[in-house]
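First the structure, in the form of structure tokens, and then the observations on it.
Complex shown without one protein chain; remaining protein chains in place.
== chain A ==
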Amino acid sequence: MNSAWDRLVKKSRRPYKTVQHVEETEIMSNNKGIHSSLDENIEQIKDSFGNSGDLIIRSFRMGKPFSHKVASIYINGLTDKEILGTFIIERLMKDVNLSENDDPFSPSQLTTYIKEHILSITNVRDVPDWNKLFLSLLSGETIVLVDGWNHGFACAAQGGDLRAISEPTTESSVRGPKDSFTESLISNTAMIRRRIKSPNLWLETMELGKITQTGVGIMYMKGIVNDKLLTEVKERLSKIKVDEVQGSNTIEEWISDNIWTPWPTIFTTERPDVVAGNLLEGRVVIFVNETPTPLILPATWNQFFQTAEDYYLRWSMSSFLRLLRIFSFLITLLGPSLFIAFLSFHPELIPTPFLINLASQRQSVPFPIVIEALLMEFTFEVLREAGIRMPRPVGQAVSIVGALVLGEAAVSAGIVSSAMVIVVAATAIASFTIPHYAMTDAVRLLRFCMMILSSLLGLYGIGLGLIILVAHTCSIRSFGIPYLAPFSPFILADQKDSILRLPLPFLSERPRLINQLKTKRIEDSQTSSPENDNMKNQDSKKDSYEK
């Protein structure tokens, strides 16, 4: 009887055990060796690609006796044609004297010669079988095949059009660096390398997705990161056996501890400085090719209320801003539901003049307060979604319709009260102060649950909802770290950089994640007080001069 229940629970807890089965696709399963005849090889490649228009095969003869048939194969658009032309094709086609003694090179001699003397390109690899050949070809490398030799060369001449590094769009900062990640994995990791010049910054790459073969890089600081965490991350990644990995969200949903939760349990960012900071705290970062938002894990609830800007402002201001964000989080979560609870269940708790004011506003409103609130919140969500999806030139129309028609007109028509419009607007504005989009989304949904609870049971319902929410949040973990980490379990040392941010000299320890290797980040010799003795002396000298 109970085992059925247990099974149900287990099923819901470990979603990634049920691995999606994928039929072996023909392209990638071809593990046979490459033929030695060039014509056969070209035929095979053309066949496999269905003669695709962007597959370019350039075959020619090389060397003085013009006896060696060679072909260079690449995908149009993934290759830097200038490099390809100058350093591969031109070098190969140049009149190289390959037969000084009128004795043509054997294929193996020729290939060594090509590799060592001709291909003046930064990275050349042997590809022994079709699998590797196709993968390199599809990753933008140029394949060079030589007649009579059953290997190929993969030459690094990737190129094509990529988006340039631009300013971050969702996490802007006033004083901080203005670069943000792009879609290219390598240029993203390079941005981190520029920030952390340490050989201990390790990057492991792999391909995920049976068809998409998306490049994934795991980056961490060796010596700080906990090895258990690292093995756990790798194990979970290796369990992903799906056809497609489209962006980091696919990975996030497969590897996160608990997907039946409103909270985001993996942190994402588009700022390289945030990634660098998190790496130095002992977290693991997963870069995914073609995604400008790498995953940072483990994540704690607290993290979603911190921004990079907090570390570029004075500590007093950033502490204030953090408190402000938590406060507006509470407004977003509870604002409309408190309004409902007070007005429909506990009007006696509202000061009388205020109550009369509110009641007179609602005189002509035909709906019960709950319906009114849900209607307005729903309308706001619709407007928000419309604003995002609309083509930009039309976007203005949405704001006009939203502000004038739905706000002003609805009030004067007596459909909603203006107090309700104020509550909804305040909630909306407050929700924009939460710095991370994933967290805003979570609160947007939870707000509706709270509204329903409060419409059923008033303040008591809100209290129950909060207890459930806190208990649920306490029960989840992100890669072994309790999600509410510095608050519960309570860690005194981490309070310095959680709701408040104390001055940097006080932050001598990294936040406690499970068994990090190095917790101290400020050397003991560095005094924790920023006042420097030399400076003091200078001051006193100055004083004496003035005297």
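As a convention for this text, contacts are C-beta pairs under 8 Å (C-beta built on N, C-alpha and C of every residue); 3 or more make two chains touch, one makes a residue touch a chain; residues count from 1.
We take it that contacts and distances are computed from a predicted model.
Engineer: According to UniProt, what is the chain that's been left out of this complex called? Choose from "GerAB/ArcD/ProY family transporter", "(2Fe-2S)-binding protein", "Thiamine biosynthesis protein ThiS" or "Na+/H+ antiporter subunit C".
Structural biologist: Not shown, but named in UniProt as "GerAB/ArcD/ProY family transporter".
Engineer: Looking beyond the chains shown, say which of A:I259, A:V421 or A:L457 touches the absent one.
Structural biologist: Of the listed residues, the one touching the omitted chain is A:L457.
Engineer: Which of A:I371, A:I467, A:L504 or A:L517 touches the chain that is not shown?
Structural biologist: Spelled out, the listed residue whose C-beta touches the missing chain is A:I467.
Engineer: Could you list which residues of chain A touch the chain missing from the display?
Structural biologist: 2, 5, 345-346, 348-349, 351, 353-354, 457-461, 463-464, 467-468, 470-472, 474-475, 482, 484, 487-490
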